[in-house]
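Complex shown without one protein chain; remaining protein chains in place.
Moving on to chain A:
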Amino acid sequence: MGEPEGAVLAMIKEDVIILAIETSCDETAASVVKNGSEIISSVVASQMDSHKRFGGVVPEIASRHHTEIITQVMEQAMLEAELPFSKLTAIAVTEGPGLVGALLVGISAAKAVAFAHGLPLIPVHHIAGHIQAAELVKPILYPAMALVVSGGHTELVYMKEPGHMEVIGETRDDAAGEAYDKVARTLGLPYPGGPHLERLAATGEPTVKLPIAWLEPGSYDFSFSGLKSSVINTKHNAEQRGEPFKAEDVAASFQHSVVEVLVEKTKRAALAYDVQQVIAAGGVAANRGLRAALKDAFIGTGIDWTIPPIELCTDNAAMIGAAAYIEWNKQNLADWDLNGKPGLALT
């Protein structure tokens, strides 16, 4: 696939324009990204309305929707980019982690479009994509520390240089987004729980005492299951005793506990690793309370921070195009036997 000399020349002389595809969960997305930093087009078809009736993402339904709509989404991205296929350098696709059936739709489509146009294929790690979304806002300053928080992930990732990613802390049980969804369900909020819980929290006061799991000294790991159980118990006890239960105060207290531990551990890690920049990424980084607390935490520290706009925090394909640029520079390409890897590790 492509001669090395040609590729090197292309890197020096020409813009690298990548059509990226993302289908790891319940968003069907395609995007055209230039040089890993400039979005030419970005299309996201959300399936949220379909999954709402089930109270969560149903993998089989997600895969079905991806298959129905994938070519339209890619076409829309190409039309909005106003570019012919001949201007593309490569096709990129999320290889994992994610729902395996959903990943396979994007991968099958990416291979077919790459094959038809004789383009190289770049496999991308979904979390590397979330982190690299920061590059679409402003250049990442290395070394950097990324806090990745989403429905499936809660990780602190140290990056010495472009393409280097080392997980220095992660959740030992629930992901932050998962905890948000479960607590939202406990409080009787509709799907998707996270944003509803956040709105409810904004109307309450953090007056309910809930635990924060700091874990052993020096650990950058997280744990949210105790916090989640505590909310469930608080509600249960209030019901048993016939005491008033102010859901908005519980929501505010829960949000306070989550944000406190996320921000504090991110700050400690950033200082310990002496980074130049902190990045927040993933769907939960769309949470306004977390965004505000992160900004406050780094004022006066000399450490720069980037929190991409909300549409770049939730799943999208532009972030995959941004991360693909780093893989392209390393010529990490896939063969036609590329497969979906639902549990792909970040290294």
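Keep in mind that, in the parts below, a residue touches a chain if its C-beta (ideal position, glycine included) is under 8 Å from a C-beta of that chain, and two chains touch if they have at least 3 such contacts; residues count from 1.
Just so we're on the same page, contacts and distances are computed from a predicted model.
Enquirer: The chain that is not shown, which UniProt protein name from "Heme chaperone HemW", "Cation:proton antiporter", "tRNA threonylcarbamoyladenosine biosynthesis protein TsaB" or "Biotin transporter" does it carry?
Expert: So, among "Heme chaperone HemW", "Cation:proton antiporter", "tRNA threonylcarbamoyladenosine biosynthesis protein TsaB" or "Biotin transporter", the name matching the hidden chain's UniProt entry is "tRNA threonylcarbamoyladenosine biosynthesis protein TsaB".
Enquirer: Which of A:I61, A:L83, A:V137 or A:I168 sits in contact with the chain that's absent?
Expert: From the options A:I61, A:L83, A:V137 or A:I168, the contact with the absent chain belongs to A:I61.
Enquirer: Identify the residue among A:A29, A:A109 or A:L344 that touches the chain left out of the display.
Expert: A:A109
Enquirer: Of A:I17, A:V44 or A:M74, which sits in contact with the chain we cannot see?
Expert: Of all options in A:I17, A:V44 or A:M74, contact with the hidden chain holds for A:M74.
Enquirer: Even though one chain is hidden, which residues of chain A still touch it in the full complex?
Expert: 49-50, 53-54, 58, 60-61, 63-64, 66-68, 70-72, 74-75, 85, 100-101, 104-105, 107-109, 111-113, 115-118, 335-340
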